[in-house]
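Missing here is one protein chain; the remaining ones are kept as they sit in the complex.
Per-chain residue numbering starts at 1, and chain names A and B are given in the order in which the chains are listed.
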Amino acid sequence: MAIKDFLRERFFPHIWCPGCGHGIVLNSLLRAIEKLGMSKNEIVVVSGIGCSSRISGYVDFHTLHTIHGRALAFATGVKMSLPELNVIVPMGDGDALSIGGNHFIHAARRNIDLTAIVMNNRIYGMTGGQYSPLSGYGTLATTAPYTNIDYAFDTVELAAAAGASFVARSTTYHVQQLTKILRQAILHEGFSVVEVLSQCPTYFGIQNRAGSAVDMMEYFKNNTIPIGSKAKKENPDLIERGVFVEKEMPEYCSEYDKIIERAMKGRT
Amino acid sequence: MAKPKLKAHVINREWCKGCGICVHFCPKNVLELDDADKVFAARRSDCICCKMCELRCPDLAIEIETEQDD
Partner (left out) sequence: MKNKNIKFVQGNEACVEGALYAGLDFFAGYPITPSTEIAELLSYRLPQKGGKFIQMEDEIASMCTIIGASLTGSKVMTATSGPGFSLMQEALGYAIMAEIPCVIVNVQRGGPSTGIPTHVSQGDVNQARWGTHGDHAIVTITASNHQDVFETTVDAFNISETYRTPVILLYDEVVGHMRERLLMPEQGELPLVERLRTSVREGVDYHPYLPREDGRLPMSDFGGVHRYNVTGLFHDMWGFPSDNPKIVHGLLRHLVDKIQNNVNQIARFKEYFLEDAECILISYGSSARSANHVVASRRPRGERLGLLELQTLWPFPYDLVREKCANAKYVVVVEMNMGQIMQEVRKAVDRPEKVFLANRIDGVFITPTNIRDILRLIQGKGV
């Protein structure tokens, strides 16, 4: 497998549980990167804290494993100081949208050229199964033993409202779509958000009787539909997959380069 | 477009965690888990080289090697 060239193989088998969706995200991401033909030295992967964020340790790029929720802030520093770099930011749902929520909306607002991948397994897995802002009303978790009364964000709507210029969603079942979307997201010049519905069979699955990893992927297969599908009218609970937003907007680092040009001219 | 011809199911038994995803989603029911909960190609000749097992494996533990016909 050519994508094995992008792995730090000495750390395999990886720490993720059997059937964990994050491994599938890793798989699809590497295939997307392979298709882009970039040099490994051009790629920086910045992650936060959590099972999702362990992904950075497994890939043979410049990797920055930061603190909970702050990956996008670190990534902003990397990208802005060296805009030629391709900066990919995989984060968990809690990492990106709970503690990281503020950095998420501001990175989107700036439209800085980063690729944010929200690996959404609707749980805090690393710490043993607490609910996240994506868990949803009625779910069970170790910190919601009487069921969760929090409603979940719609990551796509949040990203779009915050100003992201590329917003997409797929699942760990729809791997071919996922690879295609990740490739588009990385190529897109601006802030890209890809939400991946991923399975945590160990904590979300067991507590919510969602079955095995296979059952959870069957759920993604049967409860998601392409954007614009008529099935949504009959069943509004179906979740749309695809590219929701794709627009050309001024990218932050390019705009700042113009500032530098003006500032340097102003001196003479 | 030439139809890919199967060369081998390359399975990394060290990396395979026996999650069963490849087994369940194989369109031709080629794969099974053995007594050690590792995947193997039980019905090798039924394989159509769709590579969905390879794409969906969370552990990058299975690879479909093909010989392309011209």
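Operating definition for what follows: a contact is a pair of C-beta atoms (placed from the backbone, for glycine too) under 8 Å apart; a residue touches a chain by one contact, two chains touch by 3 or more.
All of these numbers come straight from a predicted model, not from anything done at the bench.
Peer 1: Among the chains in view, which touch the chain not shown?
Peer 2: Contacts of the omitted chain with visible chains: A.
Peer 1: One chain isn't shown here. Among A:Leu7, A:Leu64, A:Ala144 or A:Ile206, which residue touches it?
Peer 2: A:Leu64
Peer 1: Sort through A:Lys4, A:Lys40 or A:Lys221 and give me the one touching the missing partner chain.
Peer 2: Of the listed residues, the one touching the omitted chain is A:Lys40.
Peer 1: Given the full complex, what residues of chain A touch the hidden partner chain?
Peer 2: Touching the missing chain: residues 11, 40-42, 44, 46, 56-57, 60-67, 70, 73-82, 84-85, 102-103, 106, 256, 259-260, 262-264, 266-267.
Simple rule for what comes next: only the chains that are shown with their structure count from here on.
Peer 1: Report the inter-chain centroid distance for chain A and chain B in whole angstrom, where each centroid is the mean of the CA atoms.
Peer 2: 27
Peer 1: Mind pulling up the chain B residues that touch chain A in the complex?
Peer 2: Those residues of chain B that touch chain A are 14-15, 17-21, 24-25, 52, 54-61, 63.
Peer 1: For a test of understanding, state which residues of chain A touch chain B in their complex under the given definition.
Peer 2: On the chain A side, the touching residues are 1, 3-4, 7, 12-14, 16-24, 26-28, 31, 172-173, 175-176, 179, 212-214, 217.
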